[in-house]
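This is the structure, below, for whatever I ask next.
Yeah, one chain of the complex is gone here, protein chain that is, but the others are all in their spots.
Chain IDs A, B and C follow the sequence of writing; residue 1 opens each chain.
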Amino acid sequence: MSSQENARRIRVVVQPSPFDMGTETARLLTLGPDIGGLGSFLGVVRGGGGLVALELEHYPGMCEQSLTTLAEDALQRFSLVGCTIIHRVGRLVVGEPIVLVLAAAAHRGAALDATRFLIDRLKTGAPFWKAEEFADGRRVWVESRQEDEAIAARW
Amino acid sequence: MSSQENARRIRVVVQPSPFDMGTETARLLTLGPDIGGLGSFLGVVRGGGGLVALELEHYPGMCEQSLTTLAEDALQRFSLVGCTIIHRVGRLVVGEPIVLVLAAAAHRGAALDATRFLIDRLKTGAPFWKAEEFADGRRVWVESRQEDEAIAARW
Amino acid sequence: MSDSVTVLYFAGLREQFGRGSETVALSADVLTVKDFLTARRQADTTFEAVFSRFPRMRVAVNKVMGDLSTPVHNGDEIAFFPPMTGG
Partner (left out) sequence: MSDSVTVLYFAGLREQFGRGSETVALSADVLTVKDFLTARRQADTTFEAVFSRFPRMRVAVNKVMGDLSTPVHNGDEIAFFPPMTGG
């Protein structure tokens, strides 16, 4: 596939502002009648243990570049019709969406496999860092989980 | 979990009209701060071979009952915070969404596993039947795929 | 009033029968789905003809999936249909 063709099929966004799942889904569906299934994963700031918010830091430029490479990899590996990765940065309170990945394919197996691949790889393979902000004022950088690195390496 | 509590966590709809992914996602997220990930699968009428539309027939009453049992099963099996199944019926043209499953859990693994479980089981475990309508006027009932039955049985 | 069941047909079966539902009398010796099918085949030759075209036919009794051994009672709703193809 040409890189121009890829550009039409891949959408990568890193932004502080919220996104809309309905809009993003509809956008992917415009890629044509070959789509039979669309898988998605939405990551959300989970509460508990006094967590108030996450502060998401990123490496501008490298971030978009890593996510685009990841999306291109998924596109080829799972013969996707298209895929979308949107990642928010900045301060996000409990309950707010952080990340959305969408993968559209002819069949459900490929769409769901690609969705899992994208989020598994994104966790440890794109330059984002999370600091947790707690009600008692503590601020703690999240350590990468060995488990997540093992999961990403499985693919 | 009480059945009243289940009722709050499960949403099952069988309807001819379209649904909105953004609205459905937002609705699930209101279930509270224990949600860390939300997986979804959207099935779409895929074009090709002269297909114009699908006609979806269902068994009213049994359909809702089967889907509710399926959702309850997923809720327990994957410790979901909530899940949603929406299935359309009637005539749906190429490109139109047919089915949406959403699964919300504390972690991404459970959310994505449950999403796949729901759609795999729904394919052959709920009383829906599809007839394909082609540009040349042919109308053909879709045969259940042995592969789909094998996939559903794996769980 | 004699015993009866409501019989429903879906998808290809419905089209082959030319009807989606009917009320069928239930004789006293019909205890299971298997008995019911045997009686229907004897009473109505079109029944046999249609059913032979659906070797993988499924049955639900009162909206719950069943099989040949599922009991049948007065007032039951018995549905016959091809393998389901949702999603």
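The rule is simple: contacts are C-beta pairs under 8 Å (C-beta built on N, C-alpha and C of every residue); 3 or more make two chains touch, one makes a residue touch a chain.
If you're wondering where the values come from, they're calculated on a predicted model, not measured in any experiment.
Hidden chain, full complex: it touches shown chains A.
Which of A:10, A:98 or A:112 touches the hidden chain is settled by the complete complex: it is A:98. Contact between subunit A and the absent chain runs through residues 43, 57, 59, 61-62, 65, 87, 98-99, 119, 122-131, 141-144, 149.
Convention: only the chains that are shown with their structure count from here on.
Any chain touching subunit A that also touches subunit C appears here: B.
The most central chain, judged by C-alpha centres against the centre of all protein C-alpha atoms, is B. For the pair subunit A and subunit C, the distance between mean C-alpha positions equals 49 Å. With each centre defined as the average position of its C-alpha atoms, the distance from subunit B to subunit C rounds to 27 Å. Computed centre separation for the pair subunit A/subunit B is 23 angstrom, with centres defined by C-alpha atoms. Multi-chain contact residues of subunit A, defined as those touching 2 or more other chains: 108. Chain contacts: subunit C has residues 87 touching two or more partner chains.
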